[in-house]
Structure formats: structure tokens, C-alpha cells
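Take a look at the structure set out below.
Only one protein chain is missing from this complex, and each of the others stays in its spot.
Going by the order they are written in, the chains are A and B; count residues from 1 in each one.
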Amino acid sequence: MLLFCEQLLNGLQLGVTLFLMSAGLTLVFGIMQVINLAHGSFYMIGAYVGATVALHSGSFLLAIFAALGASWLAGCLAEALILRHLYRRRHLDQVLATFGVILFCNEMTRIIWGRQPLFMDIPAALSGSVQILPGLPYPIYRLAVLAVGLAVAVLLWLIFTRTRIGMQVRAGAVNREMVAALGVNITLLYTLVFGCGAMLAGLAGLMAGPILAVEPGMGESILILTFVVIVIGGIGSVRGAFIGAVLVGLVDTLGRAFLPLLLRLLLSPATADSVAASLASMAIYIFMALVLVIKPKGLFPAHH
Amino acid sequence: MAEALLDVTGLNKSFGALLATNDLSLSVRQGEVHALIGPNGAGKTTLVNQLSGDLIADSGRVVFRGQDITRLPAHHRARLGIARSFQITHIFENLTVAENLGLALLAGHGGNFHFFRHWRRAPRLTERLEEALTRFDLLQHRDQPAASLSHGEKRQLEVGMALVVDPQLLILDEPMAGLGPGGTVELTRIIRRLKGQLTILLVEHDMDVVFSLADRITVLVYGHDIATGTPAEIRGNALVRQAYLGEEG
Partner (left out) sequence: MTRKQLFLLLAAVLLSLLPAAAHLFGNPYLLSLASRILIYGLAAASLDLLLGYGAMISLGHAAYVGIGAYAAGILHLHLGAPGLAPALALVADSEVSGLVILPLAVLAASLAALVIGALCLRTTGMHFIMITLAFAQMLYYFFISLEAYGGDDGLSLLGRSKLPLVNLDNDTHFYYFCLFCLIAFLLLASRLVHSRFGLILRGTGDNERRARGLGVNTGRYRLALFTIAGGSAGLAGALLANHSEFVSPGLLNWTLSGELMVMVLLGGIGTLFGPVFGAAVYLLLEEGLNMYTEHWMAYMGPLLVLAVLFARNGLLPLLISGRKRHG
């Protein structure tokens, strides 16, 4: 039971990280109708810049600002230099150009930071564990990640329901022509959404830094998970992204933790472990396939 | 009374809060030209999409030749004999004119899983293709990509693609849109020639065209059919004048 609670929290924590990744990306897909593979690169940039600044200045707070600023800047640059010219082009061109961006970003990190992974320390204020249940200590840092992710979710929800700009963005994800008809400065809105999406990805990368290894190509494994989240949640829907992210986080984490135990009831331990390892690594994709069969456009499609 | 080819009863379709089709009923008789008119946003194209199968109605019934087709996918309806042209020209831009017509001729049959023989050598295709190219005045453009045709020629090709398969019901969604006066006259002539050969449901803004071609007219307002009748009856209908024709004049 304690193990279950711990894994549940781990799953939620992966879920909020995925939410930070997918919230921005799903809006970019929905509003600009552009497929952007380079979103993982913003995650990587956030992680690298954050880790470097934290290492040299010793201040995690400074690292946060640096990571957010760098990923925001990278996002705005990518939008203005490359993606803006691709909005009216076919998806294939968008895929290829952003693939080029990924190759470039990964290689540049190798040139600047080398091939070895970078390790980032947990900030002193957030190190250690806390007893969340009797007999269940849980790292404070992971709780903080969870809290930040949930806070961002609430913040986004407030922006989208309470502010004018938020409603314009949401309307844009449902109906692009409508936003133009409302007299919104589309170019600015696009850059803003893109930059903020990149910043959220950078935040996710920064927070993952102390938990995972910071290495070239780290953006792609999370990007593909993000795609799974968006497919499940539905393109253009932030609510879908949240629910999809939490579901994927839970299925992945709980699958890895409990499939071996479950299968051991049926099979010999060695077989069970190898089968479970295969199944667990495929669990979210199987889950995605199930959602697809039932709702091809995802759970909360923004477009009709 | 002539037999109804297409019978629509109590059709509803909504997009979120917007009721695009509202308890709509419509009956198209065998052999007539039935026009569908209504102000912008009356839900004409939404209705056409529900008839062709591009949209599925929320509730209500669509019966074609006695068969309930309300939930049938688009390609099934096409094979039953419903052909449509689109408001915005829908042709295969990257294919040649001959390929466009050839595809239209072949598409109606299921058995196109022939992988190696050139499509032009499909059985009984050559004569029908030549005939179609001649009939729609496209012979000299046959090996040109459709994208390179003029706007009027594209329309001609599109109507041709809808007609080569000898459909039972032809749905023309604003065929005159974007055509110059010359093109309109030409297309009106083509449609008049078709009259009697097949049943036509004509969605059109150009009132001159509608009143000169249609046997009967149905008026849509806010997704509901407010009146159906001969052109003379529609002209005389007070409700229609108020809701629609009044706006025009």
C-alpha cells in the first residue's frame, strides 16, 4: 500500500512534467496547425542552461530564471526564423524543418557541453525527504515538482477562463478564422503562444534536471511521450493535455512498478520479469491504441 | 404525385450551441430540379454534407430510393448513386484531366485492387473516358494537370466527374460561385440539358439561375425549411418574402 502511494506520487510527478510539455505544444498544434518536432529541444535547452547556471552560481533561483529565459528566447527565435514561414506549408515540410532544428540543437549541446551527461544537484532547500504518511518518506524535491506543475495548471486554467488574451488563444485553437475576425494581432499572438509553450517546456526540462541525466537527445524521448499525451488528450485542448498527461504518467509508472508483481502470480519469476519489462515499456502505447479505437480524435478534441 | 427519390424527415445537427440543422424536412422527387435557397448561414452546406455523408446527422432520417442512409459513410452513398460537387472546386489538382475523369469512372466499383496494369487499360474504360472528355469539352486538355485549367474549365471538370458515373441524384453546391457571366450561362445550359435525365438538388445564390432552372424550391432559414413550392408559389409566399427575398430587394 505504501509502495502504491509512492508510485502514485511518482506517476503524478511524471504526469505534471508531461503536462508542462504538452500544454504549450497542443496549443501550437491547435492554433497554428503546425507540427513542431523541436519542442523537445526547448526542454533540453531549459535543462542544460539551468544545470549550468546552478553549477556555476550555486543559486537554483538564478537557474530558474536563466532556464526560463533561455527556452523562451529559443522558442521566439525558432518561431520568427523558421516556423513562421511554415504555417501555410504542408505538414511534411514542417516535420522536415523541425527535424533539422533537432539535429542542430542536439549537436550544438554536444559541442558546447560535450557528450557526457551533466548532473545537477537538488537545491539545498529542497533536499531531504518528508514523511507524507507514517512509514513513507518522500523526497521534498519531487513534491516541489508536483506542486509547481499543479500551480502552472491552475494558472493556465485561470488565464484561459478569466483573461481576454486567454480566451482569444482558446478560441484560436477551436477556430482560427474567428480570432482573425476579432481583430487580434495574429503574428504577435502566435509568437507569444509559441514562446510561452517553449518556456513551459524549458521549465519541465529544468525540473527534470536533478532527477534525470541532462544529456543530448533527452528532448526526444520526452517529446514522443508528449505526442502520446496529445493524441490521447486531443489536439488543441489544454484540459485534454492535463488529463492525458496524468493518465500517461500513471500508466507508465504504475505499469513499470506493478506489472512484474502481477505477472509473477502467473509465470515463473524470470519469465515474468522479462515479459513485464516488455509490456511495461509498451503500456502507454497500448493505452494510446485503446483510446484511438474508441475516440480517434482524442478524449477532448478542440476541433469539431 | 411523382415518387420521392430522396426523403429527409426531422433532421437535426448541432455544433456545440449552434443548431445548424433544425427539424428539417425535404422531399426531392424523381426527375426534378429541386433548388435549395436561403440566406447566408441558413445551413445549406451543412445539409448537403449530411446528404452526401460528409457529416452524420444527430437525429432524423435520410431515405434515398427507399433505403435509410442516415448513418451510411460517404463512399457508400456515392455508390448508391448520390454525386455531389463542392462549393469550393474540389478536383484532383495534381492529377491530369484524363486521370480525374478516369478516377471518377473507376471509383464507383469496389474492385480497384489491380496493382500492375496501367489504369487506362481497365476493361471498358477507354470508350467511356473518350466519351466523357468529349462530352465535357475537355479533350484538348486531357494530359494537362487539372491545376493548370482555368476556373471555368475546373468547374466543367468537376461537374463532369460528378456526371460520368450516371448518378441518380446530383447535388450541386453553388456551382456558379466564382464564375463570370459567360461561365454562368454556359453552366446553366449544361444543367438545363441534364434536366429530365437525372434528379438534381441545386444549392444556389443566383436567383435568376434558380428561378429559371428549378421545378420546385425549398427555402431554408436558420436550418429549418420554412417553405417548399414551385417558383411561382415561392415568389408569392409572404413568409419567404419577409424572411429572405425581402432582404434581397
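A few notes on this one:
Here is the rule we use: a contact is a pair of C-beta atoms (placed from the backbone, for glycine too) under 8 Å apart; a residue touches a chain by one contact, two chains touch by 3 or more.
Bear in mind that the values here come from a model prediction, so they are computed numbers and not experimental data.
Residue A:277 is the one among A:132, A:277 or A:299 that touches the chain not shown.
Residue in contact with the omitted chain (choice from B:31, B:60, B:108 or B:231): B:108. Across B:132, B:161 or B:220, the residue that sits in touch with the chain not pictured is B:161.
When the missing chain is restored to the complex, the residue among B:84, B:141 or B:224 that touches it is B:84. Within the whole complex, the absent chain has one touching residue among A:145, A:288 or A:302, and that is A:288.
Although one chain is not displayed, subunit A still touches it through residues 29, 33, 35, 82, 85-86, 91-93, 95-97, 99-108, 110-111, 220, 224, 227-228, 230-231, 235, 274, 277-278, 281-282, 285-286, 288-289, 292-293, 296-298.
On the side of subunit B, touch with the chain left out of the figure occurs at residues 52-54, 73-75, 78-79, 83-84, 86, 90-95, 99-100, 102-104, 106-108, 110, 112-119, 122, 161, 165.
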